[in-house]
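In this view, the complex is presented without one of its protein chains, the others remaining in place.
Now for subunit A:
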Amino acid sequence: MISAVAKSGNLAPYLKNTSQAVVSSLKTSVKPVVVSSDKVVAPTPVSKSTDFSLGSALNRGKISVQYGLNGPLQIRSAHTDVRVPDFTYYRKTSTLDPTKKAEASESSRKTFAYTVTAGGFVLTTYAAKNLVGTFVTSMSASADVLALASIEVNLNDIPEGKSVTFKWRGKPLFIRHRNGKEIATESGVDLGSLRDPQHDTERVKDPKWLIVIGVCTHLGCVPVANAGDFGGYYCPCHGSHYDASGRIRKGPAPLNLEVPPYEIKDDGMVIVG
(Lines give C-alpha, C1' and ligand atoms only; values in the text may rest on other atoms or scores of the structure.)
Protein backbone atom coordinates (compact mmCIF):
# COMPACT_ATOMS: atom_id res chain seq x y z
CA MET A 1 0.00 0.00 0.00
CA ILE A 2 1.25 3.37 -0.86
CA SER A 3 0.39 5.88 1.77
CA ALA A 4 0.46 9.51 0.89
CA VAL A 5 1.96 11.94 3.30
CA ALA A 6 1.07 15.41 2.15
CA LYS A 7 1.32 18.72 3.87
CA SER A 8 -1.63 20.61 2.64
CA GLY A 9 -0.43 24.03 3.66
CA ASN A 10 -2.21 26.79 1.73
CA LEU A 11 -4.42 24.31 -0.04
CA ALA A 12 -5.97 23.13 3.21
CA PRO A 13 -9.39 24.77 2.87
CA TYR A 14 -9.82 23.34 -0.60
CA LEU A 15 -8.96 19.73 0.13
CA LYS A 16 -11.41 17.06 1.19
CA ASN A 17 -9.96 14.55 3.63
CA THR A 18 -11.38 11.22 2.75
CA SER A 19 -10.39 7.81 3.85
CA GLN A 20 -12.06 4.71 2.78
CA ALA A 21 -12.13 1.44 4.66
CA VAL A 22 -12.01 -1.67 2.54
CA VAL A 23 -12.57 -5.13 3.83
CA SER A 24 -9.53 -6.79 2.34
CA SER A 25 -6.86 -6.34 -0.29
CA LEU A 26 -7.17 -9.90 -1.51
CA LYS A 27 -8.40 -10.53 -5.04
CA THR A 28 -11.36 -12.50 -3.84
CA SER A 29 -13.05 -9.50 -2.30
CA VAL A 30 -14.53 -6.18 -3.36
CA LYS A 31 -12.28 -3.83 -5.27
CA PRO A 32 -11.55 -0.44 -3.68
CA VAL A 33 -14.28 1.79 -5.08
CA VAL A 34 -16.60 4.24 -3.44
CA VAL A 35 -19.51 2.28 -2.12
CA SER A 36 -22.76 4.16 -1.73
CA SER A 37 -24.20 2.09 1.12
CA ASP A 38 -23.15 2.53 4.76
CA LYS A 39 -22.75 -1.11 5.46
CA VAL A 40 -19.42 -2.83 4.86
CA VAL A 41 -20.15 -6.21 3.42
CA ALA A 42 -18.08 -8.92 5.05
CA PRO A 43 -17.07 -11.55 2.57
CA THR A 44 -17.32 -15.24 3.13
CA PRO A 45 -14.17 -16.51 4.84
CA VAL A 46 -11.37 -17.83 2.65
CA SER A 47 -11.45 -21.56 2.97
CA LYS A 48 -8.01 -22.31 1.48
CA SER A 49 -5.17 -21.67 3.87
CA THR A 50 -2.00 -23.19 2.47
CA ASP A 51 0.94 -20.94 1.67
CA PHE A 52 0.44 -21.48 -2.01
CA SER A 53 -3.26 -20.81 -2.16
CA LEU A 54 -2.98 -17.79 0.07
CA GLY A 55 -0.07 -16.50 -1.94
CA SER A 56 -1.95 -16.85 -5.18
CA ALA A 57 -4.71 -14.66 -3.79
CA LEU A 58 -2.31 -11.75 -3.29
CA ASN A 59 -2.17 -8.89 -5.74
CA ARG A 60 0.75 -9.35 -8.05
CA GLY A 61 1.81 -7.73 -11.24
CA LYS A 62 0.48 -4.32 -11.97
CA ILE A 63 -0.81 -2.56 -8.95
CA SER A 64 -2.35 0.75 -9.83
CA VAL A 65 -3.11 3.40 -7.35
CA GLN A 66 -5.31 6.35 -7.95
CA TYR A 67 -3.68 9.29 -6.35
CA GLY A 68 -5.17 12.68 -6.57
CA LEU A 69 -7.10 15.36 -4.84
CA ASN A 70 -10.52 14.17 -5.96
CA GLY A 71 -10.19 10.64 -4.76
CA PRO A 72 -9.63 8.96 -1.41
CA LEU A 73 -6.31 9.92 0.13
CA GLN A 74 -6.18 6.84 2.30
CA ILE A 75 -7.10 3.26 1.72
CA ARG A 76 -7.42 1.39 4.95
CA SER A 77 -8.21 -2.25 5.49
CA ALA A 78 -11.07 -2.82 7.89
CA HIS A 79 -9.83 -6.23 9.07
CA THR A 80 -13.39 -7.32 9.73
CA ASP A 81 -12.56 -10.78 8.41
CA VAL A 82 -10.27 -11.56 11.29
CA ARG A 83 -11.68 -14.36 13.40
CA VAL A 84 -10.99 -14.21 17.13
CA PRO A 85 -10.99 -17.68 18.72
CA ASP A 86 -13.42 -18.61 21.47
CA PHE A 87 -11.64 -18.36 24.81
CA THR A 88 -14.49 -19.48 27.06
CA TYR A 89 -12.61 -22.69 28.04
CA TYR A 90 -9.85 -20.59 29.60
CA ARG A 91 -11.96 -17.99 31.32
CA LYS A 92 -13.06 -18.04 34.96
CA THR A 93 -16.75 -18.96 35.26
CA SER A 94 -17.43 -15.76 37.14
CA THR A 95 -16.23 -13.67 34.22
CA LEU A 96 -17.92 -15.56 31.38
CA ASP A 97 -21.09 -13.51 31.21
CA PRO A 98 -20.29 -10.36 29.18
CA THR A 99 -23.24 -8.49 30.57
CA LYS A 100 -22.11 -8.82 34.21
CA LYS A 101 -19.90 -6.15 35.70
CA ALA A 102 -16.36 -7.14 36.60
CA GLU A 103 -16.63 -5.67 40.09
CA ALA A 104 -19.11 -8.34 41.15
CA SER A 105 -16.53 -11.09 40.97
CA GLU A 106 -13.62 -8.84 41.87
CA SER A 107 -13.35 -9.76 45.54
CA SER A 108 -13.46 -13.52 45.00
CA ARG A 109 -10.91 -13.30 42.19
CA LYS A 110 -8.60 -11.16 44.29
CA THR A 111 -8.96 -13.41 47.30
CA PHE A 112 -8.04 -16.49 45.31
CA ALA A 113 -5.03 -14.84 43.69
CA TYR A 114 -3.68 -13.39 46.94
CA THR A 115 -4.24 -16.61 48.86
CA VAL A 116 -2.26 -18.60 46.32
CA THR A 117 0.49 -15.97 46.45
CA ALA A 118 0.55 -16.06 50.25
CA GLY A 119 0.82 -19.85 50.11
CA GLY A 120 3.79 -19.51 47.83
CA PHE A 121 5.37 -17.04 50.24
CA VAL A 122 4.87 -19.49 53.12
CA LEU A 123 6.67 -22.25 51.23
CA THR A 124 9.47 -19.89 50.30
CA THR A 125 9.84 -18.73 53.90
CA TYR A 126 10.03 -22.35 55.04
CA ALA A 127 12.74 -23.08 52.50
CA ALA A 128 14.65 -19.92 53.35
CA LYS A 129 14.47 -20.64 57.09
CA ASN A 130 15.89 -24.12 56.55
CA LEU A 131 18.61 -22.81 54.26
CA VAL A 132 19.72 -20.11 56.68
CA GLY A 133 19.45 -22.55 59.59
CA THR A 134 21.74 -24.98 57.78
CA PHE A 135 24.43 -22.38 57.43
CA VAL A 136 24.08 -21.07 60.97
CA THR A 137 24.17 -24.52 62.59
CA SER A 138 27.26 -25.29 60.54
CA MET A 139 28.97 -22.82 62.89
CA SER A 140 28.16 -24.88 65.97
CA ALA A 141 30.77 -27.13 67.64
CA SER A 142 32.37 -29.43 65.10
CA ALA A 143 32.86 -33.15 65.55
CA ASP A 144 36.50 -32.90 66.63
CA VAL A 145 35.63 -30.44 69.38
CA LEU A 146 32.81 -32.66 70.62
CA ALA A 147 35.12 -35.66 70.49
CA LEU A 148 37.26 -34.22 73.27
CA ALA A 149 34.49 -32.67 75.31
CA SER A 150 33.89 -33.35 78.99
CA ILE A 151 30.46 -33.68 80.53
CA GLU A 152 29.42 -32.46 83.96
CA VAL A 153 26.52 -34.21 85.67
CA ASN A 154 24.69 -33.37 88.88
CA LEU A 155 24.45 -36.67 90.74
CA ASN A 156 21.80 -35.29 93.09
CA ASP A 157 19.30 -35.42 90.25
CA ILE A 158 19.59 -39.18 89.82
CA PRO A 159 17.31 -41.15 92.14
CA GLU A 160 18.37 -44.40 93.69
CA GLY A 161 18.04 -47.49 91.57
CA LYS A 162 17.88 -45.51 88.37
CA SER A 163 20.29 -45.60 85.45
CA VAL A 164 20.45 -42.38 83.46
CA THR A 165 21.90 -42.13 79.96
CA PHE A 166 23.90 -39.14 78.73
CA LYS A 167 25.52 -38.41 75.40
CA TRP A 168 29.26 -38.04 75.81
CA ARG A 169 31.69 -37.81 72.90
CA GLY A 170 29.04 -39.29 70.66
CA LYS A 171 28.54 -42.36 72.81
CA PRO A 172 25.96 -43.17 75.48
CA LEU A 173 27.14 -42.83 79.06
CA PHE A 174 25.33 -44.77 81.80
CA ILE A 175 25.31 -43.34 85.33
CA ARG A 176 23.60 -45.63 87.78
CA HIS A 177 22.72 -44.77 91.36
CA ARG A 178 23.10 -48.14 93.03
CA ASN A 179 21.33 -49.12 96.20
CA GLY A 180 22.95 -51.03 99.05
CA LYS A 181 21.62 -54.39 97.92
CA GLU A 182 23.19 -54.07 94.48
CA ILE A 183 26.51 -52.96 95.93
CA ALA A 184 26.60 -55.92 98.29
CA THR A 185 25.66 -58.34 95.51
CA GLU A 186 28.31 -57.07 93.18
CA SER A 187 31.03 -57.04 95.79
CA GLY A 188 30.27 -60.63 96.67
CA VAL A 189 30.60 -62.05 93.16
CA ASP A 190 33.29 -64.70 92.78
CA LEU A 191 35.94 -63.43 90.34
CA GLY A 192 36.62 -66.93 89.03
CA SER A 193 33.16 -67.08 87.49
CA LEU A 194 33.69 -63.94 85.49
CA ARG A 195 34.80 -63.93 81.87
CA ASP A 196 36.62 -60.63 82.43
CA PRO A 197 37.51 -60.76 86.11
CA GLN A 198 37.38 -57.40 87.80
CA HIS A 199 36.29 -56.66 91.32
CA ASP A 200 33.55 -54.12 91.80
CA THR A 201 35.94 -51.80 93.69
CA GLU A 202 38.26 -51.69 90.67
CA ARG A 203 35.47 -50.37 88.51
CA VAL A 204 33.94 -47.70 90.71
CA LYS A 205 35.38 -44.86 92.78
CA ASP A 206 32.29 -44.46 94.96
CA PRO A 207 30.33 -47.71 95.16
CA LYS A 208 27.05 -45.78 95.07
CA TRP A 209 27.73 -44.59 91.56
CA LEU A 210 28.40 -46.82 88.58
CA ILE A 211 29.64 -44.83 85.59
CA VAL A 212 30.23 -46.82 82.40
CA ILE A 213 30.11 -46.29 78.66
CA GLY A 214 26.95 -47.83 77.23
CA VAL A 215 28.53 -49.61 74.28
CA CYS A 216 28.34 -53.41 74.21
CA THR A 217 31.82 -54.88 73.93
CA HIS A 218 30.58 -57.50 71.50
CA LEU A 219 29.61 -55.50 68.43
CA GLY A 220 28.74 -52.06 69.76
CA CYS A 221 24.98 -51.97 70.35
CA VAL A 222 23.59 -49.98 73.27
CA PRO A 223 22.52 -52.21 76.20
CA VAL A 224 19.20 -51.67 77.89
CA ALA A 225 19.24 -50.59 81.53
CA ASN A 226 17.52 -52.59 84.27
CA ALA A 227 17.15 -55.61 82.04
CA GLY A 228 18.67 -59.03 81.78
CA ASP A 229 19.16 -61.87 84.24
CA PHE A 230 21.75 -60.17 86.46
CA GLY A 231 19.91 -56.99 87.42
CA GLY A 232 22.13 -54.81 85.28
CA TYR A 233 22.10 -54.30 81.57
CA TYR A 234 21.01 -56.43 78.62
CA CYS A 235 22.12 -56.01 75.04
CA PRO A 236 19.20 -56.84 72.71
CA CYS A 237 21.37 -57.34 69.62
CA HIS A 238 22.97 -60.68 70.54
CA GLY A 239 21.83 -61.27 74.13
CA SER A 240 24.74 -60.18 76.29
CA HIS A 241 23.88 -59.85 79.98
CA TYR A 242 25.79 -57.38 82.17
CA ASP A 243 25.44 -57.08 85.93
CA ALA A 244 24.98 -54.00 88.11
CA SER A 245 28.71 -53.38 87.91
CA GLY A 246 28.72 -53.50 84.13
CA ARG A 247 30.55 -56.81 84.00
CA ILE A 248 29.74 -59.39 81.34
CA ARG A 249 28.04 -62.45 82.78
CA LYS A 250 26.29 -64.21 79.92
CA GLY A 251 26.29 -63.86 76.18
CA PRO A 252 28.83 -63.28 73.43
CA ALA A 253 30.51 -60.09 74.70
CA PRO A 254 34.17 -60.63 75.65
CA LEU A 255 34.83 -57.71 78.03
CA ASN A 256 33.13 -55.68 80.73
CA LEU A 257 31.59 -52.30 79.93
CA GLU A 258 34.26 -49.66 79.66
CA VAL A 259 34.79 -47.32 82.59
CA PRO A 260 35.73 -43.80 81.45
CA PRO A 261 37.97 -41.49 83.46
CA TYR A 262 35.90 -39.36 85.85
CA GLU A 263 36.12 -37.24 88.98
CA ILE A 264 33.43 -36.97 91.63
CA LYS A 265 33.42 -33.53 93.21
CA ASP A 266 32.30 -32.75 96.75
CA ASP A 267 29.18 -30.91 95.72
CA GLY A 268 27.69 -33.95 94.03
CA MET A 269 28.93 -33.14 90.54
CA VAL A 270 30.86 -35.62 88.46
CA ILE A 271 33.05 -34.57 85.55
CA VAL A 272 33.52 -37.33 83.02
CA GLY A 273 36.40 -37.12 80.59
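In this section, contacts are C-beta pairs under 8 Å (C-beta built on N, C-alpha and C of every residue); 3 or more make two chains touch, one makes a residue touch a chain; residues count from 1.
Going forward, contacts and distances are computed from a predicted model.
Protein name for the hidden chain, per its UniProt entry and selected from "10229_t:CDS:1", "Complex III subunit 9", "Ras-related protein Rab-25" or "Proteasome subunit beta": "Complex III subunit 9". Residue-wise, the contact with the chain that is not shown comes from A:236, picked out of A:161, A:220, A:236 or A:268.
For the chain missing from the display, the contacting residue among A:111, A:179 or A:201 is A:111, taking the whole complex into account.
Listed residues A:56, A:80, A:125 or A:179: the one in touch with the omitted chain is A:125. Taking the complete complex into account, residues 107-108, 110-111, 114-115, 118, 121-123, 125-126, 129, 224, 226-227, 234, 236 of subunit A touch the chain not shown.
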